[in-house]
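Complex shown without one protein chain; remaining protein chains in place.
Right after this comes chain A.
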Amino acid sequence: MKAFASSLLGLIALVMLTGARDPILVPEVSQHEVDLQQGFTGTELLLFGAILTPEGSRAAQDYDIIVVLKGPTQSIVLREKQKVAGIWINVASTELRSAPSYYAIASTKPIADIVDDKTAAIYELGLKWLQLSPIGAIDPEEQARFSSGLVDLNRRNGLYREEEGGVKVSEQVLYQARIGLPSRVPTGIYTAETYAVSKGRVVASASSQVEVRKLGIERAIANFSENYGFVYGLMAVFVSVAMGWLAGRLFALI
């Protein structure tokens, strides 16, 4: 929140210095913490906010709004199967240093109608423009094939989303977008970026954060498994032997 306040102040200062009439955005997220625990089957975040003039009144101008929710980036190996001697095996692979674990974008209109390709690439607006930072030299054609493979895979998993027309602006001041999180959403700090675009130029941006975390018993189990493998293993063995034995006993009574 503090970071947000200072960035907002910075933005205001910048606007004052340059004297531009660019709007300011006041973003908010329906919940700043998403708790992964029993009963969590995925959720929907409401990303909303206001578009104001630097003086704080209604912008009274039509801006296009783009909202991007991005999960922590990961270093991954992406492998590709090809048919070799009649069977499908992993043949090619590429290492990507900054693949977002989650990425969702929503906008008032299709991205291509709002900004040109260059701007979209700079701000990473759209799955096509994700900067995945491959390690080592790799030819662009192969790179494109791998990125579209990753995007397609994660789209079907519900981890990458594109919702053109998903942002609604009411009375030229209030914008809102609903973004879904599937149950397999990875943990970490997510950033929600909002961009206001006018005539193909990004005139304002603001960000806020969402933390996705495991809570309670789920967090305890995950930590325990990671840090105390031996005891955790013993526990799993004990549970399985006890349940097998108990069932044998119970059924013997029937």
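The definition used in the following text is that a residue touches a chain if its C-beta (ideal position, glycine included) is under 8 Å from a C-beta of that chain, and two chains touch if they have at least 3 such contacts; residues count from 1.
The rule is simple: contacts and distances are computed from a predicted model.
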{"item": "Which of \"NADH-quinone oxidoreductase subunit H\", \"Probable membrane transporter protein\", \"Transglutaminase\" or \"Branched-chain amino acid transport system / permease component\" matches, in UniProt, the chain that is not displayed", "value": "\"Probable membrane transporter protein\""}
{"item": "Hidden-chain contact residue, picked from the options A:Gln31, A:Gln61 or A:Ser75", "value": "A:Ser75"}
{"item": "Hidden partner chain, residues of chain A it touches", "value": "36-42, 74-81, 86-90, 93, 95, 97, 99, 146, 149-150, 152-153, 182-184, 186, 214, 217-219, 221-222, 225-226, 229-230, 232-237, 239-241, 243-248, 251"}
